[in-house]
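As you look at this complex, bear in mind that one protein chain is not there, while each of the others sits in place.
Chain nomenclature is as follows: A, B, C and D, assigned in order of appearance, with residue numbering initiated at 1 for each chain independently.
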Amino acid sequence: MNRKKLLKVLPWITTPGLLVVLFVVWELSVTALDVSPLILPPPTMIFENLGTLLAQPGTWDNVRVTVIEIVLGFVAGTLAGVLVGVILGKLPLVEASVRPLIIALEVVPKVALIPLFVIWFGFGMTTKVIIAGLLAFFPVMLNVLLGVRSVDRGHRDLMQSINASRWQTFRHLEFKSMMPHVFAGMETAIVLAVIGTIVGEYLGGNEGLGYMVVKTLNELNAPALFAVILMLATVGLIMYFIVTSFKRVAIPWHESVYGRKEVG
Amino acid sequence: MNRKKLLKVLPWITTPGLLVVLFVVWELSVTALDVSPLILPPPTMIFENLGTLLAQPGTWDNVRVTVIEIVLGFVAGTLAGVLVGVILGKLPLVEASVRPLIIALEVVPKVALIPLFVIWFGFGMTTKVIIAGLLAFFPVMLNVLLGVRSVDRGHRDLMQSINASRWQTFRHLEFKSMMPHVFAGMETAIVLAVIGTIVGEYLGGNEGLGYMVVKTLNELNAPALFAVILMLATVGLIMYFIVTSFKRVAIPWHESVYGRKEVG
Amino acid sequence: GTASSGAAGGSGSGIAPFTYLSYLPMETLSVAPELLADAGGHFENHGLQVTFQSTKGSPQAIQTLVAGAGPLTRVGAIDLITAAADGQPLVNVGSIVRGSSIRILNATVNPLEKPEDFLGKTIGVPSEGGTSDKSLSLMLHKAGLNPDDVARQVVGLGPGTFELVKRGDIAGYMVSIDQSIVTQQQFEGEAQAFDAGDAVRADSQIYTATQQSLEEHGEEIKAYMAAIRDAVQEIIDDESLESVIETMRSKYSFGSLDDDEVAKESLSQSRDLWTAKGTQPLLTTDEGYWAEGYEELVSAGMVEAGSDPSEWLDNSYLPAS
Amino acid sequence: MSMQTQPTVATPETAVPDASPEIRISGLGKTYKTERGTTHALSDINLDIHKEEFVSLIGRSGCGKTTLLRIMAGLVPPTAGQVEIGGRALWDQETVDSSVIRRLGVVFQDSNLFPWYNIEDNIALPLRLRGVKKNERRDRVRELAELVGLENFLPNYPRELSGGMRQRVAIARALSDNPELLLMDEPFGALDALTREKMNMEIQRIALATRATVVFVTHDIDEAVSLGDRVVHLTPRPGRIKDVVEVPLARPRGLEIKKDAAFHGLVGNLHTSLNEEDDHES
Partner (left out) sequence: MSMQTQPTVATPETAVPDASPEIRISGLGKTYKTERGTTHALSDINLDIHKEEFVSLIGRSGCGKTTLLRIMAGLVPPTAGQVEIGGRALWDQETVDSSVIRRLGVVFQDSNLFPWYNIEDNIALPLRLRGVKKNERRDRVRELAELVGLENFLPNYPRELSGGMRQRVAIARALSDNPELLLMDEPFGALDALTREKMNMEIQRIALATRATVVFVTHDIDEAVSLGDRVVHLTPRPGRIKDVVEVPLARPRGLEIKKDAAFHGLVGNLHTSLNEEDDHES
């Protein structure tokens, strides 16, 4: 087997393998050290609970709610990030003026503001979508800003030399060359949208996987808690892969995409 | 005044200016619309509270605790990120095997695990340092991994042609050319370390600015809550600027640094 | 665990370190006995040097207790019985609050005054399935109503939460005594508090240890309970409350303590709860009440039948009175 | 250095103004202002270029060749003087007459192809921006691709082409809208010597076929002489025209001119002339 092919196939073999090893070691050490399942339940117990949870239709409703919130928040945050990023990217003076404020906003723990959001936007999905969107916004915006700035000088000259209008320059050049940056931002954004949604559900409302975390915690049901965390990880992973697959479709011409393809 | 100089000086004028405008508009609209100070207190009230808080030595103890946790978590996460990133970067087969697990770990809302961390590592700084470190770890690690991979081929050839040992190649080439990537990761990492510390303090223990958020929330003291949030934003901003300034000292030769200098 | 074994401790001063796990932050008068025992030197008198550690809610308090992060905590009887019936090795070593220490804030224009008023409405709870949530269910059940007829909504508690009631998004929400007083002050004439009273036996607050912590730190736990008793007694003895408030302020500062009116009102309400309006000896758990509390939970379907609740009760760590 | 005679040397400013030049550059100057001071990139440039003429522009690095071409292409405004194309002024202060721009095709040193478009779409871009219909575009692109010998690569992406092929795409794109005037800035600088020679043949063929007027910047003396009807020699700081050398050989010219004595004479003279300049590297 060729090394490059190996690199492509390997994850599909080793990931399950490593997971199995991890779970076996975990199970054995928890049993051997007699750790209370309240603190770290053995994987068998977690999977049992996962099975029970997945058999309940209510669980799937919660998954649905969480997924919808993540997706809406992610899409809203991304769109806003692109829009603001483009505008600030085009207006360096404005950008220089607001940059410290933007960093301050990014650094402020939005978690502390969730109670306020609940008051302003209610307990429903809106609040979680807004939190997810807010967290997703920043990486996209910062990347787009960078992207707009790093349009190739020669490409700009070309557009000018063929008398392109502002809109044409945006559509055929700036937008396209910004896309890889948008996707780089989106890869971080989806992770943050997941976190934002969960924290939002954690602190308000009564549906979603974040809510299930609180509920299982309050029931002192550690195995179920871990089962929910496992579900969260799965949802996050799927979201992440959807974004990266979408990238392959949207910007097949970019190095980060065709470079990989050639490996395969 | 020259445009480039303007771009450098502008933030120091407009940021305070914008803040003043923001606060004035905020103050006036809150007063005009008769918004309850419990929902959105006017800035004057917030600053009054900020003054009171800053006059108490206990506040400064909390600031100190938070800053120490952020710094330790950030440093630990960065070091671990560099180490793991270098190792995985050097071993593509291992990296391909563990990548899905890494993404899964990144996507798991670590916030949901904080109660467990508290059980495992206690209520003290350790837990917050670990959370901050864990959040800071990923962006650094992923960037370093990328950095190790993207060492210039020609530079590698050169080192080989002058008979450099593995360690010499690391010291004079790989380490140096990795640095800009490390800093790119660190800029994200410091923001995440701040968030991680605050969330950690929020959910366990009884010191730090995050704890002050809980306290003011529980006291139903909106102006003090906003004052604490303001302090958080300031701490975060200072941390961020320290990291970017450190970059200027550490990698003066890199484009992202000297490019800026030339602007000034 | 942080506490060293042996009551007398290793140091020459004879002061033993002790970690108390609090499910509430220490900035509430709900933990006034602890605050006074600390600020008033009662812990020191009993040879203890106490560190308070706050957790986020009672489940975490129980988790950390079981994990050995500290030998003692305080949770609702509801939490203790539920977890003990589930096999957790928890022991009640003293009742502090007898009756509901939770208030349900509601609007005077759309008041909640008796259990029937709750039907068909939505009530804000701090967390789904938490202590407050369960005590609300028990209260409704005890009144012969179906708890499912009252919807719950998790509400992040903050300064402006009462706006949600004013807007009609929720009919009321659950807070601690001092928070209810502060809010009634802030929303003068608009806000009022519903008190579930002492009808529900399981709606009480219990000092909780594990079998293991009792074995390893029995002496310190005894000392702790003695210090708490002295502190509570001091609060009861100080009719005007001015002196105890002064003492607490010497070391602590937070909204409800710093405000004379709020502090006095919430301490006097608490005082009634600690003594069950003078009907119960301090801290001693009445075995009959304890059994009743268990039966309430069983009948409400929150706990499986078939356990003997007296196994989870041990009054022997209390000071002889 | 060389003793060979110089066939024809026009004075820097064409003494008798041309009756109807396609391009008239008059009194052109350009000063860049930067942090470090002012650079006089061009000063008092006067030049008339006839229809269908092929003018090579030569000079040392930094002498202002690119600046001159960029001013002619409407990319940078001059600080003095004017460029008239087909009798119309190109510049009005900082703004450029876009009806004049439409008559130009520009080829840069880098091909500047868009990696997100395939070869067909890259060639068609100027037509697309002008609103030419899809069908019409397709036919024209095929025609152009045949002209540059890339008809089999239309669906490919730029990264799948070699440097020489990419540069040919850029030429096709520049030709797509039938420019009357082709401006080329070291279009073959990045190519190896052999590919470069081939491209020189092609550009001559294309220039003749499309009857375009060409201004061709290069720093390669051989290339300048083998392609141009005239070679304009710029000297740096400030960029001025030092020489305008006529090349009295018929176009197109094959590799055989490398053995022509007149060719070598011109090359030798230009060589000497260029080397006379001060060394610019510090």
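Some notes on this structure:
Throughout what follows, contacts are C-beta pairs under 8 Å (C-beta built on N, C-alpha and C of every residue); 3 or more make two chains touch, one makes a residue touch a chain.
Just so it is clear, the model here is predicted, and its values are computed rather than measured.
Taking the complete complex into account, D:Ser61 is the one of D:Ser20, D:Ser61 or D:Ser99 that touches the chain left out.
Interface note: of D:Glu84, D:Asp220 or D:Asp260, the residue touching the hidden chain in the full complex is D:Asp220.
In the full complex, chain D touches the hidden chain at residues 1-2, 60-61, 152-153, 162, 164-165, 192-195, 219-221, 255, 259, 264, 268, 271, 274-275, 281-282. Counting the whole complex, the residues of chain B in touch with the unshown chain are 152, 154-155, 157-158, 160-165, 168, 172-173, 176-177, 179, 251, 253-254, 258.
In the analysis below, only the chains that are shown with their structure count from here on.
A count of contacting C-beta pairs for A-D and for B-C identifies B-C as the more extensively joined pair.
Between chain A and chain B the centroid-to-centroid distance comes to 18 Å (mean Cα coordinates, whole Å). Each chain gets one centre point, the mean of its Cα atoms, and the points for chain B and chain C are 38 Å apart.
Averaged C-alpha coordinates put the centre of chain A at 39 Å from the centre of chain C. Residues of chain B in contact with at least two other chains: 39-40, 115, 119, 202, 217, 225. Shared interface positions of chain C, defined as residues touching 2 or more other chains, are 59-60, 63, 67, 157-158, 160, 163.
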